[in-house]
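A single protein chain has been omitted; all remaining protein chains appear in their positions.
Our next item is subunit A:
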Amino acid sequence: MVLQALVSVTLMPFEEEINFTIGYSPVMFKSGQESRALETYGLVNSCMVWLLRLSYCSSDGTKKLSFGGSIKDGDLVIVYEKRDVMKAVKLQLLNYGLWFLSHRTQILYIADISFLITYLEIVPGSLVLESGTGSGSLTTSLARAVAPTGHVYTFDFHQQRAASAREDFQSTGVDSLVTVGVRDIQGEGFPDEYSGLADSVFLDLPQPWLAIPSAGKMLKQDGTLCSFSPCIEQVQRTCESLKSNFRDIRTFEVLLRTFEAHEGKIDSCQGEEGLSVRSPPCKRRHRSSEGSTMQDSSIKVRPCADARGHTGYLTFSRLQCLS
């Protein structure tokens, strides 16, 4: 849920704080319960929203979702208005200030994130190096994948972004699993202290081939590497530089196609004589009151018209083992 929510939130254009009051006294919300927003600024008035509890990743495993749990002051929740409109909110007793994850760089989407975590074979306990951090959307997912015993060291050469990312990780509760460093990986490579220790390295850089030699030093033998690049020329140069030291070089594109469903029958065509072209006369007009036909005949499904055409190419490889 964290991943999905963060992905959705960062698509929102809102970046300023918005006051959001619900009644005039502290209210306890049942997790996952619908609630009515009585007075809102910036959101639609009297809109119906759901508050969803955001599950924390706690290293001691004490924070758990539960049926009986209520959402309380200080909790991080997702305010769900409708699909594609979700906001992360930190409930504050005094003024119910809203808090948003703002969108700072182009982010990776769930299709790419889920695929690369599985393909890099990242499991609890893994040590992962990442550059650049950007908005931290991938970093958060990496942190959840390596929890509770692993760690993610992420680097960005932009001071401000690194600082914002650090704050976000604290708010979402993954700061014990992530260390953010300010460093130019293309220019300087990864820090020597991690040499030979990394299970996986992830690169999202404009010129990843400059960082390949350093990545090779960081990885354990047969460790996995992934480079994400929007342009094919970048991919070609990256693959060239991988040839010397890396094996199993594979490049993929991952996309998601979504579908929508509507209720209603597909009308049969009727000619002038009143005879239908599609179905025989005796079956012309069904009464839809029969319960059994509800099962599948009146639900129509088709792909959504909008789709993402491209995010980037994912190039995977493994550090060559010494013979």
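Definition applied: a residue touches a chain if its C-beta (ideal position, glycine included) is under 8 Å from a C-beta of that chain, and two chains touch if they have at least 3 such contacts; residues count from 1.
Everything below uses one rule, namely that contacts and distances are computed from a predicted model.
Think of the chain that is not pictured: of "tRNA (adenine(58)-N(1))-methyltransferase non-catalytic subunit TRM6", "Large ribosomal subunit protein mL46", "Calaxin-like isoform X1" or "5'-nucleotidase, cytosolic IAa", UniProt labels it "tRNA (adenine(58)-N(1))-methyltransferase non-catalytic subunit TRM6".
When the whole complex is considered, the residue among A:Glu167, A:Asp192 or A:Asp222 that touches the unshown chain is A:Asp222.
Annotation for subunit A: contacts to the undisplayed chain at residues 1-4, 30-34, 50, 52-55, 57-58, 61, 64-68, 80, 83, 86, 110-111, 113-115, 117-119, 121, 123-125, 141, 144-145, 147-149, 220-222, 232, 235-236, 239-240, 247-261, 263, 295-296, 299-301, 303, 313, 315, 320-321, 323.
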